[in-house]
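Sharing a structure, written as structure tokens. Questions coming.
For this view, one protein chain was removed and the others were kept in their places.
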Amino acid sequence: MIPQELKYTKDHEWVKEEDGKVRVGITHHAQKELGDIVFVELPEVGKVAKKGELLGTVESVKAVGEVYAPVSGEVVEANSALESTPELVNKDPYGEGWIFVLKLADPAELEELLDAAGYESLVGGQG
Amino acid sequence: MSGYIPHTPPDIRAMLQEVGLRDPEALFGDIPEEVRRRYRPLGLPPRDEDWVRRHLTELSEKSTGRKLIPFLGGGIYDHFVPAVVDYVLSQPELYTAYTPYQAEVSQGTLTWMFEYQTMVCELTGMEVANASMYDGATALAEAVLMAHRTTGGKQVLVPQYLNPRVREVLATYAWGAGLELVDLPFDEEGRLVLSEVPEGTCALIVQQPNFFGIIEDLSGLKERLGEAFLIVYVNPIALGVLEPPGSFGADVVVGEGQVLGNPPSFGGPLLGIFATREKHLRRMPGRISGQTVDAEGKIGYVMALQTREQHIRRERATSNICTNSALCALAATVYLAALGPEGLKRVVLLSLARAHRLAEEISALPGFDLALTGPFFNEFPVRCPDPGGAVKKLREAGIAVLPPEEVEKAGLAGAFLVAVTERRSEEELSRFVSALKGGTS
Partner (left out) sequence: MKSGTIYDLGAPGRRGVSLPPLSEPEQEILSYIPEGVRRREPPWLPEVSQPELVRHYLRLARMNYGVDTGFYPLGSCTMKYNPKVNEELARLPGFSGLHPLLSEEEVQGALEVLWELSECLKGIAGMPGITLQPAAGAHGELTGMLLFKRYFQERGELERRVKILLPDSAHGTNPASAAMVGFEVVSIPSNDRGTVDVAALEAALGEDVAGIMLTVPNTLGIFEEEILEITELVHRAGGLCYFDGANLNAYLGRARPGDMGADVFHFNLHKTFSTPHGGGGPGAGPGTVSEPLVPYLPVPQVVKEGDKFRLDYDRPKSIGRVHPHFGNFLVLVRALAYILTLGDEGLREVSLGAVLAANYLKERLKKTYRLPYDRLCKHEFVLSGDSFGEVRTLDIAKRLIDYGFHPPTIYFPLIVKEALMIEPTETEPKEILDAFAVAMEEIAREARESPELLKEAPHTAPVRRLDEARAARKPLLRLPRP
């Protein structure tokens, strides 16, 4: 269930490298824990965030998940499709349910992220 | 035995046995002994129901003010409450339930909340409303906190004519949140004077009608505020004939809903009305009922957008509010449903007509005049050489008005404030005028 080519954070986010940029979303495990996603608060394009800064929230009926910047960088895209169809995060967390794209400030920070095996051991194979 | 606790000695023994204890006191063995030892009883014997009823009835009759004819307003008004309102409020399934956490057994509460929200939106001209706050004052304070969270500004423009009690509550909240209240004067009409909107302003408050009963002109205000909030504090009953603040670009409309089917109640419980724009919805405090469907596609209602609230978002919630003023909101719902649009208009027009007639008759008396020249709703300040003496005379004639010392708190000296609702009869109006004629001027 855990895509091998992605990187992960302990906060259950996935990170996909795309040519000096990273695409970010929440993992299958995270969406399952939250349940039916009903609202996604997206960051503003142009916002510059430090690693670990709060960039958005993913809400279900009775819980709020927070989405942090997995690495430092500038928000260059936000998935506006989630505004009208937040359930994409449930249906396709690693694909159409992506949340935002950051332009990397420091590529070295990517090294600090977990790989698929590391994340798998964190969630016990339920990623 | 009070009659409220059913456990007989055999019940207690049987239950203790299941718990594995013999001495009931052992149930409290986890409370430090020295704490229990320090307990001091109140010295109150148990009383029978009839004793309690007599005692409290006596206390209720001790307040002589209950016999005065209330030409007294200042934010709490003596409007007629149809009997059907209390009949509905007395239905046990409605008043002995709590917050509708379990929607399937709370469709009654959730449905009337939805009706209430619809009615509040209609009255205020806003897009969304919550299911109530404690009172108008805290609703206003919460609106200001919401404006601050949204815009980041820390200054709140507050007209001097804002109801002083409401202002005091706002000031307490503002101090807690580190916000600054900036005073705005009023002109001789009694209307707001806004010369500039300082940098860092998060909101302008306008009261409609204001504390002196004067009807404000809201046009053009929002345009001058830009991002800052236009918050309008209303008397909701007046919105039966006044253009709703929503038409003037208000960001939040709050107000004291006591007038809608709730008695004066010595000032509580009251009803905080809160309505806003859809774009501010996720920053709005308080419970909301939302329409949905059940597993069979049938329409039903649930508490919506709970992730804004304290039980989920904790310190990042839009407010700490949990228990609100639900039953008073139900009273407002039943009241408005019983009146309908025509009935509401009638109540307002009767109040308006009687207030204006009395005002005319008072101003015709030598030495008496209206203290402000603006158009007024059902309340107006009266100026005369000896306002204290006039108030005393009215009291002697069995009439209560708001005395000068209370009016002065809003920046108007030497005047008493007169409120007239549809309940004030011809005879009471005449009595008012003759009392003043009795030689004040």
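Letters A and B mark the chains in the order given here, with residues in each chain numbered from 1 onward.
Keep this in mind: contacts are C-beta pairs under 8 Å (C-beta built on N, C-alpha and C of every residue); 3 or more make two chains touch, one makes a residue touch a chain.
The structure presented is a predicted model; accordingly, all values stated were derived computationally and were not measured.
Across the entire complex, the residue among B:L239, B:I273, B:C384 or B:A410 in touch with the chain not shown is B:L239.
When the whole complex is considered, the residue among B:I12, B:V193, B:A364 or B:A413 that touches the unshown chain is B:I12. Within the whole complex, the absent chain has one touching residue among B:S265, B:S363 or B:S430, and that is B:S265. One chain is missing from the display, and on chain A it is touched by residues 35-36, 38-39, 59-62, 86-87.
Following the convention adopted for this analysis, only the chains that are shown with their structure count from here on.
Those residues of chain B lying in contact with chain A across their complex are 282, 306-307, 312-313.
Chain A meets chain B in the complex at residues 39, 41, 59-64.
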